[in-house]
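Here it is, the structure, as C-alpha cells.
Of the protein chains in this complex, one is absent; all others appear in place.
First chain written, first letter: the chains are A, B and C, and each begins at residue 1.
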Amino acid sequence: MGEPDGAAPASPAEGSARIEYELNLYFQMKLIRAFEERVSRLHRQNKILGGVYSGTGQEAIVTGICAPLRDGDFVAPLHRDLGVFLMRGVDPGRLMAQLMGKETGLSRGKDSFLHGGDLEHGIFGSTSMLGSSLPVAVGAALKFQIRGEKHVAVAFFGEGASSRGDVHEAMNFAGVRKLPVIFVCENNRYAYSTPLEKQMAIENVADRAAAYGFRGHVVSGNDLLAVVQLSERVIERVREGGGPALIECKTYRYRGHSEHDPALYRDKDELIEWESRDPIPRYEFYLEKRGHDIRAIREQIDERTRRIVQEAVDFAENSPWPAPESAMEDLYAPSMLPSSSNGKRQ
Amino acid sequence: MGEPDGAAPASPAEGSARIEYELNLYFQMKLIRAFEERVSRLHRQNKILGGVYSGTGQEAIVTGICAPLRDGDFVAPLHRDLGVFLMRGVDPGRLMAQLMGKETGLSRGKDSFLHGGDLEHGIFGSTSMLGSSLPVAVGAALKFQIRGEKHVAVAFFGEGASSRGDVHEAMNFAGVRKLPVIFVCENNRYAYSTPLEKQMAIENVADRAAAYGFRGHVVSGNDLLAVVQLSERVIERVREGGGPALIECKTYRYRGHSEHDPALYRDKDELIEWESRDPIPRYEFYLEKRGHDIRAIREQIDERTRRIVQEAVDFAENSPWPAPESAMEDLYAPSMLPSSSNGKRQ
Amino acid sequence: MEVTYLTAINQALHEEMRRDESVFIMGEDVAELGGAFKVTEGLLDAFGENRVIDMPISESLIVGAGIGAAILGMRPVVEMQFSDFIACAFDQIVNTAATLRYRHGGRAACPLVIRSPSGAGVHGALFHSQNPEAWFTRVPGLKVVAPATPYDAKGLLKSAIRDGNPVLYFEHKRLYRSIKEDLPEGDFTVPIGVAELRQSGKDLSIITYGGTLNQCLDAARIVEKEDGLSVEVLDLRTLLPLDREAILATARKTGKVLIVHEDRVTGGIGGEVAAIIAENAFDSLDAPIRRVGAADTHLAFSPPMEEFILPNSNKIVEAIRSLAAY
Partner (left out) sequence: MEVTYLTAINQALHEEMRRDESVFIMGEDVAELGGAFKVTEGLLDAFGENRVIDMPISESLIVGAGIGAAILGMRPVVEMQFSDFIACAFDQIVNTAATLRYRHGGRAACPLVIRSPSGAGVHGALFHSQNPEAWFTRVPGLKVVAPATPYDAKGLLKSAIRDGNPVLYFEHKRLYRSIKEDLPEGDFTVPIGVAELRQSGKDLSIITYGGTLNQCLDAARIVEKEDGLSVEVLDLRTLLPLDREAILATARKTGKVLIVHEDRVTGGIGGEVAAIIAENAFDSLDAPIRRVGAADTHLAFSPPMEEFILPNSNKIVEAIRSLAAY
C-alpha cells in the first residue's frame, strides 16, 4: 500500500502489484470516509466555520476515477470531492488546516473548504459557481492538446450543476476539438433539496454526450470496482487522443446538502435503500471474494486512518491563524518580465 | 390574400381558404425578399447606418414557422429574421423607419435593426447577445402555462448561437416543465466566418432535443411547403400541451454575415449549390403544380411588393429624427401602484 | 408585532402574492425547502406549485425566464440563492432586462424583482459574502435597493414588486435574524429612491446603507458619549437612483462627510456618492470626504482576515474622530 499521504499509484495490470493497488483503493476509500466523518464532527463542534459539504457515500467515485490518473493530469473537483485531495496525495494535515482556515492550509486561510485547490497535485480550486470549473478543465485539456502532452483533465460535477450553461459550452467545445477531458457527473439525485426530475427531463446525464459528439457511460457510483474498471478504460482512451468522454456515476448523498441541512425533503426509505448500497461493504465483499482476510485488513486500516486523521486534526489545530494583514497578499502574481521603460516614449 | 400589412391568417385546413393561405405565404416570402434586398441597397447608399444582417435565402423558414401562429403567441426572432416582423403584420413603414433610426420606428430610434421588437405583434426585441432570447421565450411560455393560456412561444436561433450556455439552460427547463415553446434553429452552416464543424461535433442541432426530453425535427429550410407542414403539426401539438419541440431548418446564408462582410472564407461552389435551392422558385414550382398561373401571380405580386417596399421607404425617409433629448426617455416605466407613504414610519 | 428582517421579507412576499395574482416566485430550492435561508417558507403551501417554482441550477435562465414572464404582465420575484451567483446571470440583467423598455421604444415593461442575499460577516468566504450592488448601480434601466431594517425590508420589497421595472433587491444575510422591529399592521410601502435620515446631527454626516447602518449608529452613539460629537446618519436605502437631494442636504448641513459601506472601498458606490458631493456641495465642505469600507481584496475566510477586511464600529469611530478633528 502506498504511503498515507502519497498519491495512489497508477493502475498496474496484474499480479501482486494489482493486489496492492486494489487494497490501496480500499484504504483510500476508508481514509476519505474517516476524514469526512471527522470533518462533520468538527463542524458540529464549531471547529470548522465555513460550509461543509459531505461526500460520504460517494467515495467510490472519486477513488475510482482518480485511480488511473498520473502526475501532471488536471482535476477540477466538485464541492463534495474532498476525497480527490486525499487520492492525489495532498497532505491530510494541510487539507484539514485548509478547512479550518489556518495559515498552513492550501489557501493560507484565504478561502474555505475545497476552493483552495492544490495545483502542485494537479487539483484546481473551483469557485462556488457550479459548472464554472468545466470550461477551465477544458482549457487545461486544450493546453495538453496544443503541447502534445499525454495528459488528461477531469472535471467533476453534480447532476444539479449539469443545468448550468457553462457545462454545455465546455462539453460542446471539447467535442469540437476532441480534447483529452473526462467529464464526471456524480448524480446523487438531489441538488440541495431539488430532486432529479425538477432538474432535467431525462434519466441519464450521460445521454447528453451524444449531443456533443462523444461517448457517455453510466456506472454505479457505489461500486468501486465498476468505477475503476470503467475509468481505467475510458481515461486510457482519452489519454491516447480518443477525444472526450462523459461518465455518469449513479449515487446518493447520505447527509444533508451541507451540514446545516437536515434534508427533511427526502424520504427516509430512500436513504435506507441507498445506505444498503454503501460502496465500502460492497468493495469489502469483493476483496473477500478475492481471498483477502477482510476483517484483519479492516482493523489494520481503521487503525491507520484513525491515526492519519488524528494527526491531521492535531496539525491543523496547532497551526497558527494567518496574520490579519495577509488578507492583502496573494492578490497579484509578479509579472513575468519587467517592463522596458516607464512608458514614456524614448 | 391578406392585406399587405396584415398578419398571415392561421392555417385553414382545405378548400379555397387553403389556396388563399398558400398564395399568401408566397406573397409574404416575396415581400420579405423584396424588403431585405431594398434594405441591403439602402445600406450601400448609407441610408441605414447600423449593422444589417440579411436573411435572404432563409425566407421560407420565418414564413413557414410563423404561418400557424396566432395573436397572443410570442416570438423571439434571430438577428436575420426581419421577415418575422412582416409575417406578424408589423407595418412595413415603421419597420423601415426602425432600421433608419427614425422617430416612427419601433424603438423610436433607440436601438438599431431588429432589437426594437414589437410586443403589440408579439415580437420580442432580442438583444445582440446570441442565445439570450431563449430563456426569455421560455419565460413567456411559462406564463402561458401558469395562466392556462393556449399560446406558444417561438424562439429562433442560429446554429452558432446554439453553442451559448443560455440555449442549454432554456431547453433544459422547457423540458422539465413541458412548456409550450418551439425552438427553431436556422442552421445556415456559418456563424459569421465560422463553419459548422468548428461550432459543433454533431450533424444536427435537432439531435440535442433528446438531451432535454423532447422531440427534435429536421427539415429543409429552403422548402416552404415542408416547413409549413411540419410547423403546423408541431405547433399544434405544442399548443395542446405536448411539451416543447426543436425544429432545425437546414439552410444557407446567401450574403455575408453582415453587409460589411464579403464572406471570402466561403467556397463559391457552395453558394451556387445553395442558390440553386432557392425557396422562392421551389415554392413557385409547387404552386404551378397546384395549377396556378405562376407567371401572372408573380408579376402581380412583384408589383405589389415593390409598391409596399417603396411606400415603406418613403414613409421612413420622410419620418423625423427623434429629438436628441429623447435619449433620456423610455428608460423607466411608471410604477403600477403609488407608494403609500414617504417611507417614514408613521 | 416584532419581526425579524427575514420575517419581514417573508411577509411582504405573502402579502403581495395574496394581493396580486400575477406575482410569482422562481428560484433554486424556494418551494419545498422554502429557500436556503427560509425566506420563502410557507409560500408553496399558500400558493401552490404554479406560483412558487423550484428551478434548475440555471441563474441565467431564472432571470431570463423572469423577464419573459414580466413582459407579458406577470410580476416575477426571482431569487439568487446567494447574491454571489448573480454573476452567472449578468448578461440577462444588464443587457436583456435593463435595456428592455428602452429598446422597445417605451412600449414594453419589465416588472421583475431579483432578490439576492448578499453581504459578509458570516464566514461565507469569497463566494458567499459578496456585495455585488455596485455592478448594477451603473446600469440605467435598473433600480437597486438595499434595506437595512425590517421595516424597509418589507416596504421596499413591496415597492419593488409594484414597480414597473427590473429591481435588484439586495437583502443582507447577516441581518436576517439579527435585527427585529415592530412593524405596523396593514399594508405599507417604502418608496424607491428616497433615503432616510436615521439620526440628525450637526458635526458630521455619515452616509451608509444595508449591512453597515447599525455599525454606523453604534459608532455615532460612542462618539456622542465619549467625544460629544453630534453625528447625522443617512441611510441611502436605494442605490439606484440615488437620493441626491438627501445626500447633498446632509453634506451641506454638516460640511463633513464619511461614507460607509460593507462593499469594498474601490469601486463601491461610495465613490459615486463622493463625486456627487465634490461636484455639487463643494463650497459647503469643511474637510476631505472620507470612505470606510471593506479592504480592497476578496472576502477572505479565516476569521482574523475577515475581521481585518470588514468595516466595523471601531473603524468607523476612528474615521469619525479623524474627520471631526480636521
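Going forward, contacts are C-beta pairs under 8 Å (C-beta built on N, C-alpha and C of every residue); 3 or more make two chains touch, one makes a residue touch a chain.
Quick caveat: nothing in here was measured; it's all calculated off a predicted structure.
One chain is not displayed; in the complete assembly it touches the shown chains A, B, C.
Checked against the full complex, the candidates B:28, B:58, B:127 or B:204 give a single residue touching the omitted chain, namely B:127. The chain omitted from view is touched by exactly one of A:28, A:54, A:132 or A:319, namely A:132. Of the listed residues A:50, A:77 or A:165, the one in contact with the hidden chain in the full complex is A:165.
When you scan A:64, A:77 or A:116 for touch with the missing chain, the hit is A:116. For subunit B, the residues touching the absent chain in the complete assembly are 49-51, 101-103, 107, 109-113, 115, 127-132, 160-161, 163-165, 191-194, 198-200, 265, 321-328, 331. By the touch rule set out above, subunit C reaches the unshown chain at residues 84, 87-88, 90-91, 94-95, 98-99, 102-103, 126-127, 134-135, 137-141, 264, 266-268, 270-272, 274-275, 277-280, 282-283, 285, 287-291, 296-298, 300. Interface with the hidden chain, as seen from subunit A, comprises residues 74, 105-111, 115-120, 124-125, 127-129, 132-143, 145-146, 153, 165-166, 169-170, 172-173, 176, 329-337, 339-346.
Simple rule for what comes next: only the chains that are shown with their structure count from here on.
Centres computed as Cα averages put subunit A at a distance of 36 Å from subunit C. The mean-CA centres of subunit B and subunit C are about 39 angstrom from one another, to the nearest whole unit. Shared interface positions of subunit C, i.e. residues touching 2 or more other chains, are given as 56, 58, 60-61. Shown for subunit A are the residues that touch two or more other chains, namely 163-165, 198-200.
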